[in-house]
Structures are given as structure tokens and as C-alpha cells.
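Working notes, structure below.
Excluded from the complex is one protein chain; the other protein chains are retained at their positions.
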Amino acid sequence: MVDKIIIENLNLQYADGTESLRDINLHIPANAVTVLFGPAGGGKSSLLRCLNRLNDLTEVKVVSGRILLDGVNILDPKTDVIALRRRVGMVFARPVVLPMSIRQNLTYGLELAGEKRKSRLDDALERGLKLAALWDEVRDRLDDPAIALSGGQQQRLCLARVLANQPEVILLDEPTSGLDPISTGKVETALQELKKDYTIILVPHSVQQAARTADYAAFFLQGELVEAADGKQLFTHPKQKRTEDYVEGRFG
Amino acid sequence: MHRSLNWRETILTAVIKTCGYSAIVFVILIFFFLLREGLPALAEVKLSDLLTTRWYPIENHFGILPLLTGSLIVTLGAMLIAIPFGIGTAVFLSEIAPRWMREILKPLVELLGGLPSVVLGFLGILLLSPFLRVFLDLPTGLTALAGALLLGAIAVPTTVSIAEDALDAVPKSYREGALALGATKWQTIWRVTLPAARSGVLTALMLGIGRTIGETMAVMMVTGNAPVMAVKITSIFSPVRTMTATIAAEMGEVANGSTHYHVLFFIGLVLFVISLAVNIAASSVVFKSKKRAERVLS
Partner (left out) sequence: MKRRYSVDRFLVQRLGVSLITLVAFLTVIPIIGVFGYIIAKGVPALSWEFLTAMPSNGMRAGGILPAIVGTFYLTLGTAIFSVPLGIAAAIYLAEYAKENGLTRLIRISIINLAGIPSVVYGLFGLGLFVLFLKFGTSILAASLTLSIMTLPVIISAAEEALRAVPQSFRTVSISLGGTRWQTIRKIVLPQALPGIITGVILGLERAAGETAPILFTGAAFFLPRLPGSPLDATMALPYHLFVISTQVPEMPIQIQYGTALVLILFVLGMNLVATVIRSRARAKRQW
């Protein structure tokens, strides 16, 4: 399997100097669902935010290490972060719909890039909605305010919004934590379809979700990468005791 | 596409940054010009002469003490009115009045805050001072008292607005806790809610004071403009002159660059420094309110 992203010797620190992530080495395969899981405070969200350089907005600083996207280090100061963020999209834990219509939400990313042609925008919009399994539900009310959608629909809209931007990698930070089981199921199903064309990196909100969706899984505990392996294998026969204890629910 | 975006954005960011610093620039500029035109007064008139009790520029008497006491007595009088009425009304609106009444009365009070002070001065001349003259049997109604009443009226909306916000910000749980322990509503207000809102209420008062010290037109119109020392209690019933009214009244008649001109700027400098001091004191009593803009607005 080809690696889409390679993380080498990554060390992260909070503004006050305390360690966030210690010496992370991880290979993320292309066209698969990679799951980063573990108890709260493990550094998973911080790592996720490094992958699209969103950590530039926060207090978390990269102390050392490289992150290679298709072989190019994205932590290099000369990186075009705008272009990077188009290639690596993100869905957040709470659905954040922009205060505009559904259509405008979807075309927002492309408009930022300067795309004005209506045909292109409409195509991208439709493609994104179909991939997020939302097309049938909203096709007749694209110009309604996005805030009118239900929670589950809003989150799928956020996913569609990222997809309309034509990324290569999709990061999802506990995307279903506020959603009911049916909506959660829809999102998980969509991810299985999406992985054929995209690289998916997911921080799940439960071990069960991790086990359901992972092709490849990495277990984080208090800033350390304990173990990373093929999904099926990690959850049935973990090599490390700590991994086994967490997966079995002995702590959390 | 991307490169041109970067270049335009850099210029815009620089412009915005410059505008951000502008407030500092203006304060320095104001201070500088006041110094420029006001310090020569110290060269032309000895400091000891400035601190005398006779203000009669025509004969070169530039004692500013009567003006200082004039401002002081009017401000003090105004605060004596603004504090009970301002805080009382704030307490009423926040703790006692039913919701619908509050929705009507609060905008009404804020409406008073928007009234130009010259209109209040106008009414002061036409209504208030004749009333005071008759009611208190004085030779004239244009007195420090009239000024204090008007200034109180001007300071009340500011005080009410901020104090009411401060009281409103006190968590419901405080009041409920007190009531659950058997306190009456009155006791709750005085022993729990008001102390909890202490910093906001103090801020409200300081800003009210600030507004009062700086008021010009209303006092100019009703205080009688007599630069006499106002140091007895009964002085409140006599005409006085404030620093602000002096500048406003006499600036139009002075020759540029004359001693009188410089002394008026010097008084302006004194006012600037006083307001600086009050503001620094007020901001050290920190009150973070979501309605910060309205505080500055009133």
C-alpha cells in the first residue's frame, strides 16, 4: 500500500512548554480509513490539526519533526498553506454550517480559490452532496439557509462542503459525537465509499466506532504512539498490553 | 491567482494595522497640542499666580482656583444626585420591576442619555433656574445647584445603564441561594446582589463622574458664570464657574497667542490630565461586560 502521509519524529508542545506529542512516527496509507484512537488528552486532535496546518491558529507548536504529504514536508515554512488546506480538508466535531444557504456553504471553498464559473460550482456541489449521501434530501432546497437542516444533515453538509473543495485527504475529528445512531451510520457508510478515492483519517468518538471503520489503526496514550497496525489485527490481537487494556475497556 | 491575493492582502493588513495604532497616535497628538499651547502659560504667568483666587483676565488675574472649586462643587453635587438615583433606578430595573416594565423603561433612560446637553441647558435656563429662584427664594436661579441637577441628569443614564448590566450579570444562583436561606428580596439585593456587582457598579459611577467633569454646555448655561470661590456649603446656592465653561465662554474672545489664550489651553491641559486619571482609575476597577460599547457610548 502506498503511503499518502508519513509522519517522522514529530514533537509537539503547548504554549506553556508542556509536551503534547512525543516522537511520533506513523505511516498513513492512501485510499484507506486510518483511525487515530485513544483516551482524551492523547494528542490525537493536535496531530490531526498539524496535517492541515490548522495548528498555526492554536497554541500548539511543532518543536521538531516532519510531515510528508506525497513526499513533501508540509511543516516547511515555505509551504503554501492555502493550497495545502484545499488538499487536506477537515470535518469538525460539532457541525459548523456557515450562516448562508446550503448552496453557498458548498461553493464557499471553491469561491475562496477564485472559481466563478457557475457550471463548475454546480457540478462540485452536486458531486459533494452525492458523496456525502445528502443529495436527495436537499436537492430541492439548495437556497434555503443551511441552519434549517437537522444536526445529522448539517454534519453531512460539512462533509459535502469539504468534498466540493476537491481534496485528496479528509480529516475527521469525532465527526459523529453529537449525532444519533442513524446519522452516525450514514456517515460511516459514506466514509467506506469515499476511501476508494480519498485518504481518510478519522478520530473516532468511541472504540467501537474505531473497530467498525478502521482499515489501519493507531493507538495514542498521553502523547505517545503506543501501537499502529492493520485495523482487524490491532483490535483482535494487539501487541501491547496498554492497547489491549484500552480496547477491552479496562480503562478509558 | 494566489500570488496576487498575497500581495493585496499584505497591503490591506498593513493599512489595518496602522488604523489600529491610530488611537494611541491621537491621544499623543492631543496631549502634545495642549502642551504646545498651554505650557507657555507657565512662562507668562507664575505658577503661584495661577493658584490664586481671582479670575479676572481683563486685569491679568489668572487665578484658576475658583474655576477648580466651581467644577468640584458642581461635580460633587451631581454625584450626590446621580449615585442614589442612578443606582436606585438600576436596582429597580434589574431586581424589582417586572420584565415588561424593564423593556420599556430601560430604553427610555437610554433615550435621556442621547439627549444633547445643550437641550438640557436650554430647559435649565427656561424652567429649572426660575423654579429654583422662586422655590428657594434666591436672587438668581443660575447657580451651582442648577448645574448639579442638570449634570446629575446627564450622569444618571450612564450610571443606570452600566450598573444595571452589572446587576444583571450576577448569576441567578446567588439570589436563589439567598432566598432559599430565608432572606427577603430586599436583604438579598443589599447583602448579596449589589456586593457581587460591586466592580461593575463602581465602574458605572466612575464613568458617570467622568461624564460630569467633562460637561460643558449645560453648566455654561445655568451656573451663572461667576468665577468665585465655592468652598462653603451655601456656595451651592450661588453662581459659580466651571473650568469647562470658562474655556467655552472665553475662547471666542481671546487673541491668538495672548496670555489669556495660553492660560485657557492650560486649563484644558488640567482637564485632560484629570480625565486621564479618572479613566485609569476606572479601568483598574475592571468590569468585563458584553455591553462595553454602550458604556463608551453614554
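Labels for the chains are A and B, by order of writing; each one numbers its residues from 1.
What we mean here is this: a contact is a pair of C-beta atoms (placed from the backbone, for glycine too) under 8 Å apart; a residue touches a chain by one contact, two chains touch by 3 or more.
Everything numeric here is computed off the predicted structure, so don't read it as measured data.
> Can you work out which residue in A:K44, A:R86 or A:H205 touches the chain that's missing from view?
Per the contact definition at the top, the residue touching the missing chain is A:R86.
> Of the residues in subunit B, which ones touch the absent chain?
The list for subunit B reads 5-6, 9, 12-13, 15-17, 19-24, 26-27, 29-30, 33-34, 36-37, 84-86, 88-89, 91-93, 96-97, 105, 107-109, 111-112, 114-123, 125-127, 153, 156, 160, 184-187, 189-190, 207, 210, 213-217, 221, 244, 247-248, 251-252, 256, 264-265, 268, 271-272, 275-276, 278-280, 282-283, 290, 292-293, 295-297.
> Extract the touching residues of subunit A with respect to the undisplayed chain.
52, 54, 57, 82-83, 85-86, 89-90, 92, 94, 96, 98-100, 108-109, 111-113, 145-147, 158, 161-162, 165
What we mean here is this: only the chains that are shown with their structure count from here on.
> Determine the centre-to-centre distance between subunit A and subunit B, using the mean Cα coordinates as centres, and give it in whole Å.
Subunit A and subunit B have C-alpha centres separated by 55 Å.
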